[in-house]
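Complex shown without one protein chain; remaining protein chains in place.
Here is chain A:
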């Protein structure tokens, strides 16, 4: 059984329920556990990098969309100072999103060297 983010069984996504207005956005949103499962499948098919992406995605799946959009924005060039990126990494760890936090810290280190900080 595959559960949606809301916990609803994916098999329950039927026209009857749609007609009764019983389906909400989180019923068609992927669950972090499903992304972890997809990560395992990607690993078995010789793509550990895709697996790592799915694991970062599993973390972001917990976050509301405006925070996800803000995270992307912060990593664009010349958007954030070193301190702001470190603060972002700390917030991500609290989600918990440790893999994404690691990526942000890697970026901060490269950005400092390459002049890509604000």
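We take it that a contact is a pair of C-beta atoms (placed from the backbone, for glycine too) under 8 Å apart; a residue touches a chain by one contact, two chains touch by 3 or more; residues count from 1.
The rule we apply is simple: contacts and distances are computed from a predicted model.
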Chain not displayed: protein name in its UniProt record ("Cellobiose transport system permease protein", "Propanediol/glycerol family dehydratase large subunit", "ABC-2 type transporter transmembrane domain-containing protein" or "Xanthine dehydrogenase small subunit"): "Propanediol/glycerol family dehydratase large subunit"
Omitted-chain footprint on chain A covers residues 2-5, 10, 13-15, 18-19, 21, 23-25, 27-31, 34-35, 37-38, 41-42, 45-54, 56-61, 63, 65, 68-69, 71-73, 75-77, 100, 103-104, 106-107, 110-111, 114, 116
